[in-house]
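Handing you this structure, nothing more for now.
Every protein chain except one is present and positioned as in the full complex.
Right after this comes chain A.
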């Protein structure tokens, strides 16, 4: 055991027992952040704040929500919205945060792509981040079901039916996932378990991993410059804070983050107070009805691009059925960005505007995703179907063909 002496202060008492100062230094006080980064690097902290908001508002909703197919709809739309004091506020915070968190996740991820933060030593940061995106998608979907409105019900119907596309075991698998022949009470209760227990635990663990993966390669910066963090940190600790290229996470970086978080919170609560409707589909204010599909069903905005890829392939190609190609393409789209470090064959780490081909590629990808998102919401008939088809093919081609080609060229040109 360590040699314990009489404590000189409360802090010293804890220091001797749980090395408080050391822990603080590892987590914040001497966790080094490059100086040349801008507000786009604040998205990580914004996401942490949003997740905390979701967690807390979720706890308050959980006290009144009833996971039962007969009671769920009223427990949300009557009890929480009308009876519980400030119930509406928690619900709107929860719904708006669930929607906005995807916006920030997308910005966070595309900043990573723009600055090449997924490669050369930072692959694990990228992969753990994509893993978080995937689990967040499952979390969002399982939560979307809980109010048991029409859209909830039919979203669950369609998403669970997707597993029916798996050869041989598909039909049985769908019944197993639902716990019934159709989406019904057992389906609701198991998604409830996933949403409030299993997935949040997994998310918190993966967030821990995601933070940890930053410790060794450190965050990227505006120039993609390779910084010797140990050397620069030494400079800083010696008092040469002006010439050092790094600052500690606390107080230097976080104080700036808090400023951006404050701005963001103003925007966020403006949405919660005045524009919460965008996160609430009107169809979901009809109770679930297993005997009637709404005429036009679509997912929340953040899944539209994947949804459009699912239905983009509307004709059979040779022996492949349209439905199977679509399901495969969507399954691939869901995990495709995991492999960014593999598609990008050049090891230049620089912002996109300093890599010409990559720059064009980046904006083409963004445009394609926007088109997919817009058309994902429109009815898939006639001309729309073709736009859906070409932008789906475009997405796959951009990642699988165009990116490897331009980055191999870039590598050769640099030799």
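By definition in this document, contacts are C-beta pairs under 8 Å (C-beta built on N, C-alpha and C of every residue); 3 or more make two chains touch, one makes a residue touch a chain; residues count from 1.
Just so we're on the same page, contacts and distances are computed from a predicted model.
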| item | value |
| --- | --- |
| Among "Protein-arginine kinase", "Ubiquinol-cytochrome c reductase iron-sulfur subunit", "Cell division topological specificity factor" or "Nitrogenase molybdenum-cofactor biosynthesis protein NifN", UniProt-listed name of the chain not shown | "Ubiquinol-cytochrome c reductase iron-sulfur subunit" |
| Candidate in contact with the missing chain, chosen from A:224, A:380 or A:394 | A:380 |
| Contact partner of the left-out chain, one of A:210, A:311 or A:355 | A:311 |
| Listed residues A:157, A:346 or A:392, member touching the removed chain | A:157 |
| Footprint left on chain A by the chain that the document does not show | 154, 157-158, 161-162, 164, 175-182, 184, 186, 190, 290-297, 311, 313-314, 321-324, 326, 379-381, 385 |
